[in-house]
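Got a structure for you, written out below as structure tokens; questions coming shortly.
With one protein chain withheld, the remaining protein chains of the complex are depicted in position.
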């Protein structure tokens, strides 16, 4: 990145400024961290450490005094913060002080996009973690209220819904990313990769729309975990998988 | 887990307390057992030992004096208890005393969610086994009564049903898990993996929503069975498959 | 199975009593035979010997003086009995004396479930063979008469039919199994596995609902046939495939 | 087949009598030929020799003075007889004398089932070749006239048609086989296997409904053709693939 | 082909006469060329040389003084003739003299079948190349005008269209082939094989309806191209892939 023009334009500075991930060795591999104002997808199968990667990312932000937002579709916020605590990340003080907010996205309500948008606009966050993208992206967006599990009068509307069609998915994911993509805000979002699939997300589209992709892998036979920088805009990086471990202190490079 | 703060907060204690699985070696591999209040998915192909794993789990609870619930969509409860008896688990005394309840989930009725919910809320159970999740998760939930196998007047309603669409499945599984997730209750649920599939459940979603995954495997050529801890929140564990056998006493580590 | 309590309970006796398969070596591998009152799936590709396995099973029952039922959706009953005769199984005397009944399930009629149920209820059979499950399980059950190959006025009803949806299939197979599962009756049912598939049935569900699975395999390159006990409730068994041959006397272990 | 009872019953004689295939070595491998009154599926990818196998079969019948029927959905009958002639099978004399009939099944007419049935019933044929089953089996049978390639007023009926659903396919194939299955008549039918598929027919069902399966294979790398007896009722046979060649005289074993 | 009866019948002469492909070595491998009056499918992935094969075929016809037709759904006829010219095939003189016609099939018009038919009927062509079959075969044929990319009032008609159903495809392809199959006319048609597929056409049906199949392959690792005669009626041929190159003079055998 030597030739990089660090001259006058603030736009350029956006990308040249790096946001630490909270994992020192990973920051080194990324020429200092994630590009500022970028969106990075963390892809992996169940149990590969995607949520823990978000913990590191948020904890690093808190250490730097940044305002942070953790978006989740899991209503058991206590369970998440406990899990973090077990890994050495005590988020309670920051939650209490207002530096960190855990926001529950209730998939059965049909205003989560507006809520996310308002929170991010008004909250002046520097870091956002969305764990995970999949349930939000799956929400059918043009028919309100269909998630209700109780039989409803709206059921005839369901047949109009071309569920899972790629164009609708792309437009939807683009919208979600555009909500995250506020000035001075850098995001990490997790993606569900079903075991046995080689794709980088359940929707196979979001990986083409983000600025970076970190891939977490499990090798059961060898009892090894790997992290690969699959893509990172404006960053020269190796494609080689790196051995990692998940320990009492979270993700560690071996 | 040494750094784990065992101080004042009761929330933390939730996860630090461990629930024995009834298989000693497995408990050791899990730093003492399943996290209290967690939900663990037991995944495997037919004949891999998923139901037997539940027997161990329930039997251990009974030994500890805990109240236990066994949810099943198999109406032949006698056949299940006989199978357990053949493996050395005599559940009859506990059933007679009321410490253990076998509850049949009749898929052709459309109130199984409410029945499950009421039973778990009112029953004050410490352990729940749901064997298996697949038929319950497949129940179409917003149209009542469609399971009737006898031709019915409701047949026009069927076309509204976007059966098997991923968003509906996710919302439904989330609901089922939320029913199981009562205070002081720890659950084990089994999942059907069709032979030849590498996925961890038939729906490919539930594995992303649970706290832990135990994978049971068959290797016919080698005449071997394996158990792998695929994921366990708040627990440091190996990913290595462990050789097991199914004997007169149930699952045994080799 | 040494610890097995053979005490007072008749329910226990159900499973501890074994039903010979008619193939001596297989009975040995199954600790004496199939569990009484159980349902065993015989899975295999075309030409793997599934029907011949049923012949052994029925012939053994006849030898023991048991009443037997052979359910088939092939209307050419003569062709089946001739095939059996060519393998050394002469069913004619038993048919004549009423000890064995061949019952043709006409898929184009819409009362086959009721007919099966009545026959099994009233017939007091000890052994039932259903060869094969696939065509019966595929019958759409809530719309009557759609099988008619002659254009019909009922054709508008076809669109309501969510053919092949998993929940409908599961409920249907459960019903069929429950018809077979009468007291004192032990069943063997065959399942169609398309060449090149690793699944254990065409529907991928029935293998999770039965008590046992016997898998028949062909290895063309090696000119070998194999039988594997894939699952058997209440029975300790090896998973190892066994070499078999199909000879003038039917299935023989090598 | 030594133990085979050759006593009084004519039904038994049906299967014990063998119908020569016209390929000497194949007849030897089949204990004398195809079982009389049986239906054999000839499966293979394009160019594997399925039609040539039918030529042998029909030519052998003509040599034996049997009446033969060749059913085809290819309207260019001349092209077929020319192809046969190039391989040494001169069918013209038999066509002229009425011993052999080539019958064109026009898929765009909706009475081909009735025509086939009447021809086979009235024609007193000993051998029938159907080349191939696939287009006939694909004809949607409950809506008349939909094949018309010219826009039609019946088009609204098309949406009711659950094209390709397995139950409809099975019932349909069963009907076609039952038309072929007349007394004293033995049939050979060809099946389309798309390149790269391991299935034995395009529909994956017909192979479970026939009495025998002959599989024709191509190995391009080795420039070899193979014939495998995949299944043959009432016949002890090897599963080993046999090397064959297609020469000026048709199929030859190497 | 020695035994081939070259006696009186003109029908036989049809197939015994051979049509040169324009590639000398290929003609030798085909016993002189394509059978007269036949239809040959040229299958291959993108960039495998299918169009160039057609150039050879048409150029050879022009050299022999035959009238030739090149059907294409690419409106840039100039671009095609330029590509040919770059490979040493100068079609302009023949176009100018009327010996060769390039005909653009406009997929968005709904009379291409009639236009093709009239041209072939009236044009008295000896050789036809159709490059490629796929877009023509995909045209939905029973609803006129649906290709319009501009929103249309006919849009409700679209739902009646069982796009891509196999029976419709087969009937359609059969029609196209029957249009090509005029007396004294021999055709070469190209087929699209998506990269990574082992099928011989996108529709997986046309390969069963044609008289011959030439398969073009790319081996990127070895930087090699291959041509395989996969099937050719009335012709003894090897199945072995042949190494070819695409040079300034078109396809060359190595």
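Letters are used for the chains, namely A, B, C, D and E, taken in the order the chains are written, and counting of residues starts over at 1 for each.
Methods note: contacts are C-beta pairs under 8 Å (C-beta built on N, C-alpha and C of every residue); 3 or more make two chains touch, one makes a residue touch a chain.
Keep in mind the model is a prediction, meaning the values are calculated, not measured.
Asks: Which of the chains on display does the removed chain touch in the whole complex?
Replies: Hidden chain, whole complex, touched shown chains: A, E.
Asks: Tell me which of A:63, A:121 or A:174 is the one touching the absent chain.
Replies: Looking across A:63, A:121 or A:174, the contact with the absent chain belongs to A:174.
Asks: Touch as defined at the start, partner being the missing chain; which of E:94, E:139 or E:205 qualifies?
Replies: E:139
Asks: Spell out the interface residues on chain A facing the chain that's missing from view.
Replies: Against the missing chain, chain A presents residues 1-5, 11-12, 14-16, 37, 141-144, 157, 159-162, 165-167, 170-172, 174-175, 178, 181, 197-200, 204-205, 207-208, 211, 213, 228, 230-234, 236, 238-241.
Asks: Residue-wise, where is chain E in contact with the chain that is not depicted?
Replies: 46-47, 75-76, 78-79, 81-83, 85-88, 90, 107-108, 132, 134-135, 138-140, 147-152, 155-156, 158-159, 161, 163-164, 192, 194-196, 202, 218-221, 223-225, 246-249
By our rule, only the chains that are shown with their structure count from here on.
Asks: What chains do chain B and chain E have as common neighbours?
Replies: The common neighbours do not exist; no chain touches both.
Asks: Could you please state the distance in Å, as a whole number, between where the Cα atoms of chain C are centred and where those of chain E are centred?
Replies: 51
Asks: Distance from the CA centroid of chain A to that of chain D, rounded to the nearest Å?
Replies: Averaging C-alpha atoms per chain gives centres 58 Å apart.
Asks: Name the residues of chain C that each touch 2 or more other chains.
Replies: In chain C, residues 159, 161 touch at least two other chains, as defined above.
Asks: Looking at which chains touch, is this a line, ring, star, complete or other?
Replies: Its topology is that of a line.
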